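Heads up, one of the protein chains got dropped from this complex, but the rest are sitting where they should.
Per-chain numbering from 1; labels A, B and C assigned in written order.
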Amino acid sequence: MANSAQEKLTDAAILTAIAPLPGWTVKNGKLHREYKFADFAHALGFMMTAAPSIEKMDHHPEWANVYSRVTVDLMTHDAGGITRKDVELAGLLEGIAKKLL
Amino acid sequence: MANSAQEKLTDAAILTAIAPLPGWTVKNGKLHREYKFADFAHALGFMMTAAPSIEKMDHHPEWANVYSRVTVDLMTHDAGGITRKDVELAGLLEGIAKKLL
Amino acid sequence: MANSAQEKLTDAAILTAIAPLPGWTVKNGKLHREYKFADFAHALGFMMTAAPSIEKMDHHPEWANVYSRVTVDLMTHDAGGITRKDVELAGLLEGIAKKLL
Partner (left out) sequence: MANSAQEKLTDAAILTAIAPLPGWTVKNGKLHREYKFADFAHALGFMMTAAPSIEKMDHHPEWANVYSRVTVDLMTHDAGGITRKDVELAGLLEGIAKKLL
(Lines give C-alpha, C1' and ligand atoms only; values in the text may rest on other atoms or scores of the structure.)
Protein backbone atom coordinates (compact mmCIF):
# COMPACT_ATOMS: atom_id res chain seq x y z
CA MET A 1 0.00 0.00 0.00
CA ALA A 2 2.88 2.32 -0.75
CA ASN A 3 0.82 4.73 -2.78
CA SER A 4 -2.80 4.39 -1.72
CA ALA A 5 -3.68 7.77 -3.24
CA GLN A 6 -3.33 6.11 -6.65
CA GLU A 7 -5.24 2.89 -5.95
CA LYS A 8 -8.71 2.33 -7.33
CA LEU A 9 -11.28 2.61 -4.55
CA THR A 10 -14.09 0.13 -4.01
CA ASP A 11 -17.66 1.33 -4.56
CA ALA A 12 -18.25 1.31 -0.82
CA ALA A 13 -15.09 3.30 -0.13
CA ILE A 14 -16.10 5.88 -2.74
CA LEU A 15 -19.52 6.40 -1.21
CA THR A 16 -18.00 6.82 2.24
CA ALA A 17 -15.39 9.23 0.91
CA ILE A 18 -17.87 11.51 -0.89
CA ALA A 19 -20.47 11.48 1.88
CA PRO A 20 -19.18 14.85 3.21
CA LEU A 21 -19.27 16.38 -0.29
CA PRO A 22 -22.83 17.51 -1.08
CA GLY A 23 -23.95 17.07 -4.67
CA TRP A 24 -21.16 14.71 -5.68
CA THR A 25 -22.22 11.39 -7.19
CA VAL A 26 -20.70 8.57 -9.20
CA LYS A 27 -21.64 8.69 -12.89
CA ASN A 28 -20.12 6.57 -15.66
CA GLY A 29 -17.38 5.46 -13.27
CA LYS A 30 -16.34 9.01 -12.42
CA LEU A 31 -16.90 11.38 -9.53
CA HIS A 32 -19.47 13.80 -10.91
CA ARG A 33 -20.79 17.22 -9.92
CA GLU A 34 -22.78 19.92 -11.70
CA TYR A 35 -22.51 23.51 -10.50
CA LYS A 36 -24.78 26.39 -11.41
CA PHE A 37 -23.25 29.78 -10.62
CA ALA A 38 -24.78 33.25 -10.82
CA ASP A 39 -23.40 33.89 -14.28
CA PHE A 40 -20.64 33.14 -16.78
CA ALA A 41 -18.11 35.27 -14.89
CA HIS A 42 -18.56 33.30 -11.67
CA ALA A 43 -18.40 29.98 -13.53
CA LEU A 44 -15.05 30.88 -15.12
CA GLY A 45 -13.88 32.52 -11.90
CA PHE A 46 -14.41 29.17 -10.18
CA MET A 47 -12.28 27.41 -12.77
CA MET A 48 -9.56 30.06 -12.55
CA THR A 49 -9.47 30.06 -8.76
CA ALA A 50 -9.07 26.29 -8.78
CA ALA A 51 -6.45 26.17 -11.55
CA PRO A 52 -3.26 26.86 -9.54
CA SER A 53 -4.14 24.24 -6.92
CA ILE A 54 -5.00 21.72 -9.62
CA GLU A 55 -1.64 22.32 -11.24
CA LYS A 56 0.18 21.92 -7.92
CA MET A 57 -1.70 18.69 -7.24
CA ASP A 58 -0.82 17.52 -10.78
CA HIS A 59 -4.22 15.85 -11.10
CA HIS A 60 -6.59 17.43 -13.60
CA PRO A 61 -10.36 17.37 -13.96
CA GLU A 62 -12.53 16.87 -16.99
CA TRP A 63 -14.78 19.90 -16.81
CA ALA A 64 -17.12 21.68 -19.14
CA ASN A 65 -18.70 25.12 -19.07
CA VAL A 66 -21.85 26.49 -20.67
CA TYR A 67 -22.77 30.00 -19.52
CA SER A 68 -23.25 29.77 -15.73
CA ARG A 69 -22.82 26.01 -15.47
CA VAL A 70 -19.71 23.92 -14.85
CA THR A 71 -19.84 20.13 -14.99
CA VAL A 72 -16.96 18.20 -13.40
CA ASP A 73 -15.91 14.56 -13.87
CA LEU A 74 -12.99 13.02 -12.00
CA MET A 75 -11.19 9.72 -12.40
CA THR A 76 -7.61 8.46 -12.43
CA HIS A 77 -6.64 7.00 -15.80
CA ASP A 78 -3.59 5.14 -14.51
CA ALA A 79 -5.72 3.35 -11.93
CA GLY A 80 -8.67 2.73 -14.25
CA GLY A 81 -11.10 4.19 -11.75
CA ILE A 82 -11.73 6.56 -8.88
CA THR A 83 -8.90 7.00 -6.36
CA ARG A 84 -8.13 9.05 -3.25
CA LYS A 85 -6.63 11.69 -5.55
CA ASP A 86 -10.04 12.19 -7.14
CA VAL A 87 -11.71 12.50 -3.76
CA GLU A 88 -9.05 15.01 -2.74
CA LEU A 89 -9.60 17.03 -5.92
CA ALA A 90 -13.38 16.90 -5.41
CA GLY A 91 -12.88 18.35 -1.92
CA LEU A 92 -10.66 21.10 -3.27
CA LEU A 93 -13.14 22.06 -5.99
CA GLU A 94 -16.08 21.93 -3.59
CA GLY A 95 -14.31 24.25 -1.15
CA ILE A 96 -13.80 26.87 -3.86
CA ALA A 97 -17.17 26.45 -5.56
CA LYS A 98 -19.21 26.92 -2.43
CA LYS A 99 -17.67 30.35 -1.93
CA LEU A 100 -18.71 31.46 -5.39
CA LEU A 101 -22.11 29.77 -5.65
CA MET B 1 -33.62 40.65 -42.37
CA ALA B 2 -33.42 43.09 -39.51
CA ASN B 3 -31.17 40.91 -37.41
CA SER B 4 -29.27 38.58 -39.68
CA ALA B 5 -26.70 37.84 -36.96
CA GLN B 6 -29.40 35.80 -35.24
CA GLU B 7 -30.75 33.92 -38.28
CA LYS B 8 -29.95 30.27 -38.83
CA LEU B 9 -27.45 29.91 -41.66
CA THR B 10 -27.81 27.40 -44.48
CA ASP B 11 -25.27 24.57 -44.66
CA ALA B 12 -23.66 26.22 -47.67
CA ALA B 13 -23.42 29.57 -45.91
CA ILE B 14 -21.82 27.92 -42.88
CA LEU B 15 -19.15 26.21 -44.96
CA THR B 16 -18.34 29.46 -46.72
CA ALA B 17 -18.20 31.32 -43.42
CA ILE B 18 -15.82 28.90 -41.71
CA ALA B 19 -13.55 28.41 -44.70
CA PRO B 20 -11.05 30.99 -43.32
CA LEU B 21 -11.07 29.30 -39.89
CA PRO B 22 -8.68 26.32 -39.93
CA GLY B 23 -9.77 23.29 -37.95
CA TRP B 24 -13.38 24.36 -37.52
CA THR B 25 -16.03 21.88 -38.68
CA VAL B 26 -19.74 21.27 -38.24
CA LYS B 27 -20.50 18.47 -35.78
CA ASN B 28 -23.91 17.59 -34.39
CA GLY B 29 -25.31 20.82 -35.78
CA LYS B 30 -22.71 22.97 -34.03
CA LEU B 31 -19.51 24.74 -35.02
CA HIS B 32 -16.82 22.51 -33.56
CA ARG B 33 -13.12 22.84 -32.84
CA GLU B 34 -10.64 20.91 -30.71
CA TYR B 35 -7.52 22.65 -29.46
CA LYS B 36 -4.43 21.03 -27.96
CA PHE B 37 -2.25 23.50 -26.07
CA ALA B 38 1.19 23.00 -24.52
CA ASP B 39 -0.24 22.27 -21.09
CA PHE B 40 -3.12 22.85 -18.65
CA ALA B 41 -2.03 26.43 -17.93
CA HIS B 42 -2.19 27.43 -21.60
CA ALA B 43 -5.55 25.69 -22.07
CA LEU B 44 -7.09 27.64 -19.18
CA GLY B 45 -5.22 30.78 -20.20
CA PHE B 46 -6.97 30.57 -23.57
CA MET B 47 -10.36 30.35 -21.86
CA MET B 48 -9.55 33.23 -19.51
CA THR B 49 -8.22 35.46 -22.28
CA ALA B 50 -11.39 34.88 -24.27
CA ALA B 51 -13.80 35.33 -21.35
CA PRO B 52 -14.11 39.15 -21.29
CA SER B 53 -14.79 39.33 -25.04
CA ILE B 54 -17.32 36.51 -24.80
CA GLU B 55 -19.12 38.39 -22.05
CA LYS B 56 -19.14 41.61 -24.06
CA MET B 57 -20.50 39.76 -27.09
CA ASP B 58 -23.13 38.16 -24.82
CA HIS B 59 -22.86 34.91 -26.74
CA HIS B 60 -21.35 32.00 -24.86
CA PRO B 61 -19.64 28.80 -25.99
CA GLU B 62 -20.05 25.25 -24.80
CA TRP B 63 -16.48 24.30 -24.04
CA ALA B 64 -14.75 21.55 -22.15
CA ASN B 65 -11.23 21.17 -20.82
CA VAL B 66 -9.16 18.10 -20.00
CA TYR B 67 -5.52 18.86 -19.20
CA SER B 68 -4.10 20.59 -22.31
CA ARG B 69 -7.19 20.17 -24.49
CA VAL B 70 -10.15 22.48 -25.01
CA THR B 71 -13.13 21.39 -27.10
CA VAL B 72 -15.51 24.12 -28.33
CA ASP B 73 -19.07 23.80 -29.66
CA LEU B 74 -21.05 26.80 -30.84
CA MET B 75 -24.72 27.22 -31.78
CA THR B 76 -27.49 29.72 -31.18
CA HIS B 77 -30.33 28.22 -29.17
CA ASP B 78 -32.87 30.91 -30.08
CA ALA B 79 -32.29 30.27 -33.77
CA GLY B 80 -32.15 26.49 -33.46
CA GLY B 81 -28.88 26.34 -35.36
CA ILE B 82 -25.66 28.03 -36.36
CA THR B 83 -25.82 31.79 -36.97
CA ARG B 84 -23.46 34.65 -37.83
CA LYS B 85 -22.96 35.16 -34.10
CA ASP B 86 -21.44 31.69 -33.86
CA VAL B 87 -19.14 32.37 -36.78
CA GLU B 88 -18.12 35.64 -35.15
CA LEU B 89 -17.40 33.88 -31.86
CA ALA B 90 -15.42 31.17 -33.67
CA GLY B 91 -13.29 33.90 -35.25
CA LEU B 92 -12.72 35.53 -31.88
CA LEU B 93 -11.70 32.26 -30.22
CA GLU B 94 -9.47 31.27 -33.13
CA GLY B 95 -7.66 34.61 -32.96
CA ILE B 96 -6.82 34.11 -29.30
CA ALA B 97 -6.09 30.38 -29.51
CA LYS B 98 -3.56 30.65 -32.29
CA LYS B 99 -1.44 32.98 -30.16
CA LEU B 100 -1.30 30.45 -27.34
CA LEU B 101 -1.04 27.24 -29.36
CA MET C 1 -26.51 66.57 -16.13
CA ALA C 2 -26.85 64.32 -19.14
CA ASN C 3 -24.13 61.94 -18.05
CA SER C 4 -23.80 62.10 -14.30
CA ALA C 5 -21.99 58.77 -14.18
CA GLN C 6 -18.99 60.54 -15.72
CA GLU C 7 -19.01 63.70 -13.58
CA LYS C 8 -16.44 64.22 -10.84
CA LEU C 9 -18.07 63.76 -7.44
CA THR C 10 -17.59 66.16 -4.54
CA ASP C 11 -15.70 64.87 -1.50
CA ALA C 12 -18.96 64.75 0.47
CA ALA C 13 -20.71 62.82 -2.29
CA ILE C 14 -17.87 60.31 -2.43
CA LEU C 15 -18.00 59.64 1.31
CA THR C 16 -21.75 59.13 1.15
CA ALA C 17 -21.42 56.85 -1.85
CA ILE C 18 -18.77 54.56 -0.31
CA ALA C 19 -20.36 54.42 3.14
CA PRO C 20 -22.00 51.05 2.32
CA LEU C 21 -18.67 49.64 1.05
CA PRO C 22 -16.59 48.43 4.00
CA GLY C 23 -12.85 49.00 3.73
CA TRP C 24 -13.01 51.47 0.84
CA THR C 25 -11.31 54.80 1.40
CA VAL C 26 -10.09 57.75 -0.66
CA LYS C 27 -6.31 57.74 -1.17
CA ASN C 28 -4.38 60.01 -3.53
CA GLY C 29 -7.63 61.10 -5.13
CA LYS C 30 -8.71 57.54 -5.92
CA LEU C 31 -11.12 55.04 -4.41
CA HIS C 32 -8.81 52.61 -2.64
CA ARG C 33 -9.15 49.13 -1.17
CA GLU C 34 -6.71 46.45 -0.08
CA TYR C 35 -7.82 42.83 -0.02
CA LYS C 36 -6.05 39.93 1.63
CA PHE C 37 -7.26 36.55 0.38
CA ALA C 38 -6.41 33.06 1.60
CA ASP C 39 -3.70 32.58 -1.00
CA PHE C 40 -2.43 33.49 -4.47
CA ALA C 41 -5.07 31.37 -6.20
CA HIS C 42 -7.94 33.20 -4.51
CA ALA C 43 -6.36 36.59 -5.21
CA LEU C 44 -6.11 35.84 -8.94
CA GLY C 45 -9.50 34.12 -8.89
CA PHE C 46 -10.99 37.37 -7.63
CA MET C 47 -9.41 39.29 -10.51
CA MET C 48 -10.56 36.72 -13.04
CA THR C 49 -14.11 36.56 -11.73
CA ALA C 50 -14.34 40.34 -11.96
CA ALA C 51 -12.75 40.63 -15.41
CA PRO C 52 -15.78 39.95 -17.65
CA SER C 53 -17.96 42.44 -15.76
CA ILE C 54 -15.20 45.04 -15.86
CA GLU C 55 -14.93 44.58 -19.61
CA LYS C 56 -18.70 44.90 -20.06
CA MET C 57 -18.73 48.06 -17.93
CA ASP C 58 -15.81 49.38 -20.02
CA HIS C 59 -14.28 50.96 -16.92
CA HIS C 60 -11.03 49.43 -15.72
CA PRO C 61 -9.29 49.41 -12.34
CA GLU C 62 -5.68 49.97 -11.44
CA TRP C 63 -4.94 46.88 -9.42
CA ALA C 64 -1.86 45.13 -8.16
CA ASN C 65 -1.25 41.66 -6.81
CA VAL C 66 1.45 40.27 -4.52
CA TYR C 67 0.83 36.70 -3.38
CA SER C 68 -2.51 36.76 -1.51
CA ARG C 69 -3.02 40.54 -1.67
CA VAL C 70 -4.82 42.66 -4.25
CA THR C 71 -4.73 46.45 -4.03
CA VAL C 72 -7.34 48.38 -6.04
CA ASP C 73 -7.38 52.07 -7.06
CA LEU C 74 -10.24 53.60 -9.02
CA MET C 75 -10.62 56.98 -10.71
CA THR C 76 -11.98 58.30 -14.00
CA HIS C 77 -9.25 59.91 -16.09
CA ASP C 78 -11.63 61.81 -18.37
CA ALA C 79 -13.28 63.46 -15.37
CA GLY C 80 -10.04 64.09 -13.48
CA GLY C 81 -11.41 62.48 -10.35
CA ILE C 82 -13.77 59.96 -8.78
CA THR C 83 -17.15 59.50 -10.49
CA ARG C 84 -20.28 57.35 -10.12
CA LYS C 85 -18.62 54.85 -12.47
CA ASP C 86 -15.87 54.32 -9.91
CA VAL C 87 -18.38 53.84 -7.13
CA GLU C 88 -20.25 51.36 -9.31
CA LEU C 89 -17.04 49.46 -10.05
CA ALA C 90 -16.11 49.47 -6.34
CA GLY C 91 -19.49 47.90 -5.57
CA LEU C 92 -19.01 45.25 -8.25
CA LEU C 93 -15.53 44.34 -6.99
CA GLU C 94 -16.66 44.29 -3.37
CA GLY C 95 -19.52 41.94 -4.19
CA ILE C 96 -17.14 39.44 -5.77
CA ALA C 97 -14.32 39.84 -3.26
CA LYS C 98 -16.44 39.19 -0.21
CA LYS C 99 -17.41 35.78 -1.59
CA LEU C 100 -13.77 34.78 -1.96
CA LEU C 101 -12.31 36.41 1.19
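Structure notes:
Heads up, the rule we're going with is that a contact is a pair of C-beta atoms (placed from the backbone, for glycine too) under 8 Å apart; a residue touches a chain by one contact, two chains touch by 3 or more.
Quick caveat: nothing in here was measured; it's all calculated off a predicted structure.
Touching the missing chain, out of B:21, B:41 or B:66, is residue B:41.
Contact with the omitted chain, checked across B:66, B:79 or B:96, is made by B:96.
Only one residue from C:17, C:31, C:47 or C:82 touches the chain missing from this view: C:47. Residues of chain B that touch the chain left out of view are 40-42, 44-46, 48-53, 96, 99-100. By the touch definition given at the top, chain A reaches the unshown chain through residues 48, 51-56.
Counting the whole complex, the residues of chain C in touch with the unshown chain are 40-41, 44, 47-48, 51, 54-55, 60-67.
What we mean here is this: only the chains that are shown with their structure count from here on.
Of all residue numbers used where chain A meets chain C, over half belong to both copies. The two sides are thus made of the same residues.
Relative orientation of chain A with respect to chain B corresponds to a rotation of 180°, obtained by superposing CA atoms and rounded to a multiple of 5.
If each chain is reduced to the centroid of its CA atoms, chain A and chain C end up 33 Å from each other. Once the centre of each chain is set as its mean CA position, chain A and chain B turn out to be 26 Å apart. Each of residues 48, 51-53 in chain C touches at least two other chains.
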